[in-house]
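Just one protein chain is left out here, and the rest sit where they should.
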Amino acid sequence: MGIFENFGLFFTNLFGILTNPVELLLLFGSVFLGIVFGALPGLTATLGVALLTTLTYGMSLSSAMVCLLGIYVGAVYGGSFASIMINIPGTAAAAATALEGYPMAKRGLAGKALGLTTTASAIGTVVGMFFVVIFTPLISRLALEFTSFEFFLLAFFGIMISGSISCPDTVQKGWIAGFLGLFLAMVGRDQLQTYPRFTFGITSLESGIETVPVLIGAFGIPQIIQVLKDKTEVPKSNKLEKVLPSWAKIAKNIKTIVSSSLIGVGIGAVPGIGEDIAAWCSYGAAKKSSKHPEEFGHGSEEGIIASETANNACIGGAMIPLLSMGIPGSPPAAMLLGAFLLHGIAPGPMLEVERPGFTLLVSAILLLASIAMWIVGILMAKQVVKLLKIPPQLLMPVVGVLCIVGSYALGLKAINLYLMVPMGIVTYYLTERGYPVPPLIIGVILGGMADANLRRGLMVSEGSLMPFVTRPVALILVLVILFTFLNNTAVFKRFKAKLFRRGKAA
Amino acid sequence: MKKALSILIISIVFVSALFASGSGEVYPSRDITDICVFGAGGGTDVANRVIAAEMGNILGVNINVNNVTGGAGGSIGLYQAYDQASDGYTIIGVSESCVASAVMGGFDKRMNVFDFFIIGGSPDIISVTPDAPFQTVEELVEYAKANPNAIKAGASTVGSLHHLNLLGFMNGAGIQVNFIPYDGSASAQNAAMTGEVSLVITSVQEQAELIKGGLLRPLAVLIPEAYEFEGQTIPSAFDSYPDMTKYLPLEQCIGFAIKSDVPDDRKAIIIDAFEKAMASDTLKEYGENNYFTLSGAYGDEARAIVDNLESVFSWTLYDLGAAKFSPEDFGIPRV
Partner (left out) sequence: MIDKNKLRGSDIISGGLFGVLGIYILIESFQMPLSDSYGGVTTHWYVSPALMPIIIGIGMILLAIVIIVNGIRNGGKEQLAAERNEKRGKPFIDDNKIRFYAVMLPLVSIVFINLNTIDFYLNAVMYLLFTTCFFYLEDIVFLKKGITIATVFEIIIAALHFSGVDRKLTQVFFASMDLIGLAAVIVMNVSLIMYAKKAGNEVYMKKAKHIMLVSYIMPLLIVPLFKFALRVPMPHEGGFINLMSMVYYALR
């Protein structure tokens, strides 16, 4: 198919939806629902897509895709609302946003922060969409270079980097929190041999600890305790004029936007790693390359732009392996795979032959969803700022109920709640003592992957550690990890300082 | 005070209303819950959602699929469903993996506390990567006999259907391969794409796209008859290795279950809806698109299938040393 034909088909899809009032309504409705889902702590994009899948069964393929992609895009973006307003990431992907957005809101710049995240998310989604159309074959070939060793290293790298980046105190505390998360991920039957580890004979623990209750417990509960117990003031609301970000700001940060989009798409295309890692990696990269790294952690505009652009660009990235190989690139994409199958779409190498134009339909919807998200976001931002007028002593208990219902809704089992509350208390204790939470969460999410892939890799190599240095991608990852580690140790720092002094003297 | 009083009055009113409404109910008059014991988006979940929608139309109520995952062999969902009243308002989305729950230390009862409705399943197939030097299953077996444990075979976790099929194939053909477990069929196939393993056993449904794209070469199916796949005939491994009938076939078996003590008149209504749904075009289309062999078994027929699966899974896991309890503890006979 020629490029022009593709273009034609793309716009046919676009106008098909735009001229269909029902689908247009569904688009805005599901994007709005997605934003609400993302904004409410405990309700994730995955849960949103999952719950909506059932309801789309009776719809036409195009309407169903509009709904599902709409709620996906909306929910990934919506996470930033809670991050900025109440310092509880609505979704894991918005955790990095909280680091910068909340201090901004504290300074009375909530509207500005929201305006920036809205535009950044919309741009990110659109960039992601371009990659879906153009780079699908290329990215999927790269992703196929990843064997067990690389997956292990990637997971390990994710934990290391988030430990180094998010730590308020010494870096060892970040890493040890990551190790705690890894340990929690070990609970349950292991993925290779189904040997039960650390289950204390409790059957409910055999399938492991679910991420969602841990996430809600770790982010929601300490916040509730702090606000209620310590009378922590939640920032006063901002005036409403500044909700629209000045386009000059966006233009000024164009470099961050481009690199964050690329990171988001790249990480999205790697199977199994989703929006949360994309946001962290992009945030880390932005901090490293920033001219004002000292602003990070105190409300850096670059920081929120980086994290929000990347997590939304990740959606497109996650669609690439999903469409081209039938392998979901992120947890919500895994849910989408189920929805595709429900509608008789079998994603894979033959998709374009069997369903010509399906990829283009998906990209057209992504474009529309990002526009709808931008419109709804700008309108909603005004409403959300109003949320701050609710006294925290009334708002936090309601958040508490939502946390409980949210943790329960995904697994429908009491064990999730029994884990969530102690998890919250432990995290409260740890945050009070300067241990960061994000590495713990990343550890829980990636721990199973790290474990299974390390052992499987060694199984394939029959115990040899050579693949770590002989496989090119693995070698690069090893070097990056070593650098991250050394960069944060005292010995290396002293060595660097010495070098620096010598250079000065000479 | 007024507030408190009004609450009290409301509560008394609704309580008496509830007492009045208890009896003489027509089944089904409210939504039915389908507790699917595996995750959303998986094979069991999707099949259950399809049939739930179809049966819901026939029964005139919604059948809501909820995923209650976790435990050993979906035991958390099994327990939750088993704890519900036997009124026909709870059905359980299950697959063949549930039958091993008891010996794995999950659900503490045999599967015969449930009545099964089997939608079907996709047959297991042996495939190799295109660069592997084998064109037929015979060449593969010859090579494996000469070089034991040289071939790396990927399949999902220990004790899964595909692992048991691999074991059956190894025993039936008298060969040894190096089994590398993955956390699912998708990752096993992905590993074949990256060259980590050269042989995979997954279902036709899971492999279909890769075979069509020429990324995997199918050698044989693990069912007694040859399989027609998109105009090409894939031979049955049973033809060359008749010994295999001792261990196989072990077919995927996705469907739903109800508690056995649901009243017979309600069972009859469910059976009727199930039969109609299985005969519908939606299900047929779903079967074709997903390379499903539709079964439609229920009652004694389904019981026989599940009993066989339960015995094979339980004893194989026990013999492998991966089971927590002996199948004898539950009175599961060795077939």
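The letters A and B name the chains in turn, as written, and every chain counts its residues from 1.
The rule we apply is simple: contacts are C-beta pairs under 8 Å (C-beta built on N, C-alpha and C of every residue); 3 or more make two chains touch, one makes a residue touch a chain.
In this text the structure is predicted, and so the values were computed from the model without any measurement.
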- Message: Can you tell me which of A:27, A:94 or A:192 touches the chain that was removed from the display?
- Response: A:192
- The one of A:18, A:375 or A:409 in touch with the missing chain is A:409
- Query: Of the residues A:49, A:92, A:221 or A:339, which one touches the chain left out of the display?
  - Reply: A:221
- Query: List the chain A residues touching the unshown chain?
  - Reply: 51, 54, 168-170, 172-173, 175-176, 179-180, 182-183, 186, 190, 192-195, 197-198, 221, 224-225, 228-230, 391, 393-394, 396-398, 400-402, 404-405, 408-409, 412, 414, 417-418, 420-421, 425, 429-435, 447, 450-451, 454-455, 458-459, 463
- Note on the structure: On chain B, the omitted chain is touched by residues 1, 3-4, 7-8, 11, 14-15, 17-18, 21, 29-31, 33, 62, 64, 66, 158-159, 163, 167, 179, 181, 317, 320-322
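Everything below uses one rule, namely that only the chains that are shown with their structure count from here on.
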- Whole-Å distance, C-alpha centre of chain A to that of chain B, is 32
- Task: Going by the contact rule at the top, pick out the chain B residues touching chain A in the complex.
- Result: 35, 40-42, 45-46, 49-50, 53, 64-72, 75-76, 80, 104-106, 152, 157-159, 180-183, 186, 190-191, 193-197, 208-210, 212-213, 215, 285-286, 289-290, 322
- Item | Touch list for chain A against partner chain B, complex | 50, 53-54, 57-58, 144-148, 189, 191-194, 196, 203-204, 206-208, 210, 271, 325-327, 334-339, 341-342, 344, 346-351, 411-413, 415, 448, 452, 456, 459-460
